[in-house]
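Have a look at this one.
All protein chains of the complex are present and in place, except for one that has been dropped.
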Amino acid sequence: MTIARVFSATLLTLAAPGSALACAVCGTMGMENNSGAYFGMTIIMSLLPLCMMGGVVYWVSRRVAAAEAASMPHQVPAPSSVPTPYPASATSPDIA
Amino acid sequence: MSAHAIAHEAHGHHEHADPGFFRKYLWSTDHKVIGMQYLFTGMFMAIIGGFTVYVFRMQLAFPGESVPGYGYVNATAYNSLITMHGSIMVFWVAMPVLIASFGNFLIPLMLGCDDMAFPKLNRLSYQIFLLSALVVLSTFFVPGGAFGGAWTSYPPLSASAAYNATPWGAPMWLIAVILEFVAFLLGGINFVTTAMNSRAPGMKMFDVPIVVWMIVLASLVFMGSVGPLVAGAIMLLFDQLIGTGFFNPNTGGDPILWQHLFWFFGHPEVYVVLLPAVGIVAEVMTVFSRKKLFAYRTVVYTALATSVISFFVWAHHQFIAGIDPRMAGIFTVTTLIISVPIAEMMFVYIATMYGGSIRLATPMLWALAFIAEFLIGGVTGIFLGASGADVYFHDTYFVLAHFHYTFFPIAFIGTFAGLTYWFPKMFGRHMNETLGKIHFWGTVVAFNAIFIPLFLAGAGGDHRRIFDYSAFPELASLQPLRQIATIALLVLIAFQPVFLFNFFYSMFRGKRATANPWHANTLEWAAPSPPPHGNFPEMPVVYRGPYEYSVEGREDDYWPQHVPPDDVTVDGPVEAPVAAGGH
Partner (left out) sequence: MHFPVTRAPHREIVPNSVLGMLIFVGTEVMFFAGMISAFTITRAGSLPLVWSLPAGLVLPAAETAVNTVALIASGILMFVADRQRRAGRSGRAAGLLLGATVLGALFVLLQGREWWGLLSQGVTMQSSTLGAFFYLIVGTHAVHAVVAIVALGVAWWRLRQGTLSSAFFLGAQTFWYFVVGIWPVIYLRVYF
């Protein structure tokens, strides 16, 4: 019950600012359209660069995995007694 | 100069005779020369930006009196001066120095390679940047004077010469800004590609020094956000030059749209310059605390988080510009959220210092000041990020003081930390510590004395963008605060020649520096000071992360990245595991 009341109160609070909407340049006809377009474009413009970068990073990391698999097919993990973990990657590309 | 002597000797094969001044300094593809070009151009522009602020602060404190060195300031000139101060300091000082200069100088050195991935693109980047700087400087001398529409260039003020009274300055300013962004786009492509493909053997992603991470992330944020602003700038240019109506409501345009296109870039821009400064501070902090950076991966992840969230906050600049209030609510939340990763970085730096053996050399003082001052800037931002409080604070000096408490630490304190720290690497000589400390205290104390009064004035209702407050008798009681700020500004300016003298004197006459004077770990200190053409006499191999200070069981309290582990010979470290796997 409490949850429902909190939830509905939150919804009301979210709806309230809508009455304060004022658009200096659009006629009353265009106001809701304009506001909706801003909303949609805000979402698209914010997510687009992140999606593109995410896509490139994903693709590059796939390439890296492929390159690593191709460059050392018979690589056996170095025994732990050899204290040189880093140079193992010196011959192969890597991206974490 | 010794730098060149070493450079020539190191070059081995003298296929070219002395290339001549212009070929060497204007047509060089060496990343260090290009970094220095950006640095000196940025310093020169900072002097111009400093002069403009001197003139208009004098006008504000002592309205109607002749400013020494300039003369009487009229309203149009005042508009031009504040516009030029803002745009020069952000676009032609902070960006070239923090990203382009440090990025160009540091990235190949810290990654252990000889140059950028695209050296010619890099040269082109500086040449376009220089052109943009010349264009923006030349607007001071065109009819009507430099652009007077504020650095945010909101239409309709910026769209029509009838409003901004600068028919030549306005389009030239836009062209300069577009050119400048093209220059940084080319530079950013270089940074990311170099960091991806040219790391030293053995250097994994999490062995890359924080400052390189930061510059690369900042470049990515820049490139992800700059497109809409360039689009908007072209539209505004058409509005100014051929009379289109993109931002003119009479023909169906939308002036608020410019604010979105501008701030879609403009707010990420803050993080574009913040991240390199934070990275510089990380390097200085670890070296002068002799301690491993606390939670290296956390810093990288928080920087990533900052970069991602920075795309979701821009509309907090339009809270009272007539945007949908429901959208304002969302942007309030995202704006408050972005303070979390930044605060986390500050805590990480404090944790890095905790228990370290701190040396209060000049770079460290600057790094500490960065954290202290930037925290004030961040905390005051909370008030402005809340859309309710912003209704009151909007367009007051509170905003201005908040902005300067973030940008001054970034653009100047961070830069001074970096310059004093890498000076021995850049020029092969030490800067004077005493002069450095005098400059530090003079600058930091004066800086606070400028902007704390302006916080108070802003909270008292002092509006920005007013040329002469004597027309507002209800704000007359704030005049002493304005005068304190202006006098403190004069003090701040008076201390800057100390730095300039120290910088140029030390460049030629300073104490000679060894390759690794601060006993630091990162790869740039493996190169000679100053690094020759090609950077490393022998290309380094990386064995460990960049912050192995005070490792237990070692004689030295530092362990450079390129030094092989004690029980492996220098000749065969790379092949060791392969051989081990063979039997």
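As written, the chains take the letters A and B, and residue 1 is the first residue of each chain.
We take it that contacts are C-beta pairs under 8 Å (C-beta built on N, C-alpha and C of every residue); 3 or more make two chains touch, one makes a residue touch a chain.
Computed from a predicted model, the values in this text were never measured in an experiment.
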In the full complex, displayed partners of the excluded chain: A, B
Contact partner of the left-out chain, one of B:S87, B:S225 or B:T380: B:S225
Which residue of B:Y78, B:Y126, B:W213 or B:F264 touches the chain not shown here: B:F264
Chain not shown: contacting residue from B:A200, B:V498 or B:A526: B:A200
Absent-chain interface as seen on subunit B, which is shown: 9-10, 12, 112-115, 117-118, 121, 185, 188-190, 192-193, 196-201, 223-232, 234-235, 238, 242-246, 250-254, 257, 260-261, 264, 532, 534, 536-539
Subunit A, residues in touch with the chain not shown (by the definition above): 23, 25-27, 29-31, 33-34, 36-38, 40-41, 44-45, 48-49, 52-53, 56, 59-60, 63-64, 67, 93, 95
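Criterion: only the chains that are shown with their structure count from here on.
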Interchain centroid distance [CA atoms averaged], subunit A/subunit B, Å: 26
Residue ranges of subunit A in contact with subunit B within the complex: 14, 17-18, 20-26, 34-35, 38-39, 42, 45-46, 49-50, 52-53, 60, 74-79, 82-84, 86-91, 94-96
Complex contact set, residues of subunit B against subunit A: 196, 201-202, 204-207, 220, 224-225, 228, 249, 253-256, 260, 264, 308, 311-312, 315, 322-329, 541-544, 565, 567-568, 573-578, 580-581
